[in-house]
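Take a look at this one; I'll ask things after.
Shown here: the complex without one of its protein chains, the others still in place.
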Amino acid sequence: MSTGRLESFSDGVIAVAATLLVLNITPPLLKGHESLLHALLQQWPKYAAYAISFVTIGIIWINHHAMISRLRVADHPILILNLLLLLWIAVLPFATSLLAAYLKEGHGQNLAAGVYAGSFLAMSIAFASLNRHILLRKSHLLEVELPPELRRRILLRTITGLAPYTVATALAVVSPYVTLAICAAVAVFYALPIASGV
Amino acid sequence: MSTGRLESFSDGVIAVAATLLVLNITPPLLKGHESLLHALLQQWPKYAAYAISFVTIGIIWINHHAMISRLRVADHPILILNLLLLLWIAVLPFATSLLAAYLKEGHGQNLAAGVYAGSFLAMSIAFASLNRHILLRKSHLLEVELPPELRRRILLRTITGLAPYTVATALAVVSPYVTLAICAAVAVFYALPIASGV
Amino acid sequence: MSTGRLESFSDGVIAVAATLLVLNITPPLLKGHESLLHALLQQWPKYAAYAISFVTIGIIWINHHAMISRLRVADHPILILNLLLLLWIAVLPFATSLLAAYLKEGHGQNLAAGVYAGSFLAMSIAFASLNRHILLRKSHLLEVELPPELRRRILLRTITGLAPYTVATALAVVSPYVTLAICAAVAVFYALPIASGV
Partner (left out) sequence: MSTGRLESFSDGVIAVAATLLVLNITPPLLKGHESLLHALLQQWPKYAAYAISFVTIGIIWINHHAMISRLRVADHPILILNLLLLLWIAVLPFATSLLAAYLKEGHGQNLAAGVYAGSFLAMSIAFASLNRHILLRKSHLLEVELPPELRRRILLRTITGLAPYTVATALAVVSPYVTLAICAAVAVFYALPIASGV
């Protein structure tokens, strides 16, 4: 399969997943004499989770593009591994709404944060698996031949990217806010000009 | 019509249908002293149904691409048959949520499983009809001429693909879990490298 | 603007609108000892409205493609008229759910059917306006020059298409079922091989 339609389908799923995130933010129902301002401010976890997830999905999209653009054609295993990556990206609207719903609750907030960072971790593992498969097993399908050294370096960078999400998932038992802060920091870091490689 | 825009529209519908599946998974409302962990585990049918449906839609997309890429141009009947295929693909988020809602209920679970596998069956029949129409009636629109023997073989493979969903639909009266297991097995089978043909 | 991106954006909106239709079909909540089968059959207006709307949107997409493919480039007024057409297409998920919700109610069913057919009518008027603008006012932007006679004939066919929706809207005061039947008949008619022109 030419990579054109692979990209077009992936773009569709990624764009829809990013845009569906907003469905989690709804007009608040006011309780008693509560002011709308208070109610809107109260649901700040929804805004924070929305922004972090949206930027993270956007960065995955950028990295996805870089990964696929190295390919000349895609074979069946690549399509399937890409599908599993998309499956995890499409889970993020759920993980995001779970975190937003429980972050300020007196119970379940640690698990919710763990699921949130864990979903990012699962997505990153799926991404790394696909990248690994392309660079190590399907290097003959690459658009331009890459020296093994460079391929290893790209892969190392992808795998290094798993570390912060692993830490964020593990620290969810300590504090959901720490988890959220790490996920936010990762999004900001990759958005900086310095981090433009994949 | 050139097949480019046919693919672009089909990709859109298929990508949106796959991504909408996640809207069925929502943060659970805890009852009494229930823990979030327990509530999340309780809704495992939603995760199972999501994963099976997502992978199945993804495989349909791969097969759809293979089918359409054989065409040079598309005429009106092809567009309409393709539209009916998309109609059935877009039904899957409903069938998926129905199965997830009733799988563990004490009643209705057999019917829900039947509707679920039945929707896959309907989608597969729509796919086979379109493929049959292209290969037998519109072979002059093919990009590359295919010998009748090969066309028959491709078609046979497509029609063989109906069998497991027929069985899964029929066995829903016995057990919804058997139905679910068959649908999962079909998804896994087509995801294996060995099954890369259409 | 080249028509490529115009088509890509339009395809996106049309594909999403068609796929969102399914969100109106939800697993039924059973009342008392009601069986799931009964509850599923009871919501047949949802299935009928889904199928009619999906096919109608699909046919509009086919016609939209034919209309835009005649253009070499698109100017600002074309983009704006196209936007208004998309606005009416995107309204259809609401009109569809309104009809499905009230078709079998003891009150409001006539108005709901009127809004349903009226939305199709508004969409068709927006389509005809854009087609008229392209064929009569922007014929210098056409890919291939068309003789005035042919342009008039295409336009006449588009305008003739308004008649059944006008009738369907007007007859909503008599019976919502008549309205629904006309809308279904239009969808089936345009899906037939004979109606492949625009």
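For reference, chains read A, B and C in written order, and residue numbers begin at 1 within each chain.
In this section, contacts are C-beta pairs under 8 Å (C-beta built on N, C-alpha and C of every residue); 3 or more make two chains touch, one makes a residue touch a chain.
From a predicted model like this one, the values you see are computed outputs, not experimental measurements.
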Omitted-chain contact residue, chosen from C:Ile25, C:Leu86, C:Leu135 or C:Leu180: C:Leu86
Candidates C:Val55, C:Ala112 or C:Ala168 - the one touching the absent chain: C:Ala112
From C:Leu23, C:Ala51, C:Leu141 or C:Ile159, residue that would touch the chain that is not displayed: C:Leu23
Residue numbers in chain A that touch the chain omitted from display: 7-8, 11-12, 14-16, 18-23, 25-27, 30, 35-37, 40, 50-51, 54-55, 58-59, 61-62, 65-66, 69, 191, 193, 195-196
Where the unshown chain meets chain C, residue by residue: 1, 5, 8-9, 12-13, 16-17, 20, 23, 75-77, 79-80, 83-84, 86-87, 90-91, 93-94, 97-98, 101-102, 107-108, 111-112, 115
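By definition in this document, only the chains that are shown with their structure count from here on.
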Rounded Å distance, chain A centre to chain C centre (Cα mean): 36
Residues within chain B bordering two or more other chains: 8, 12, 16, 20, 23
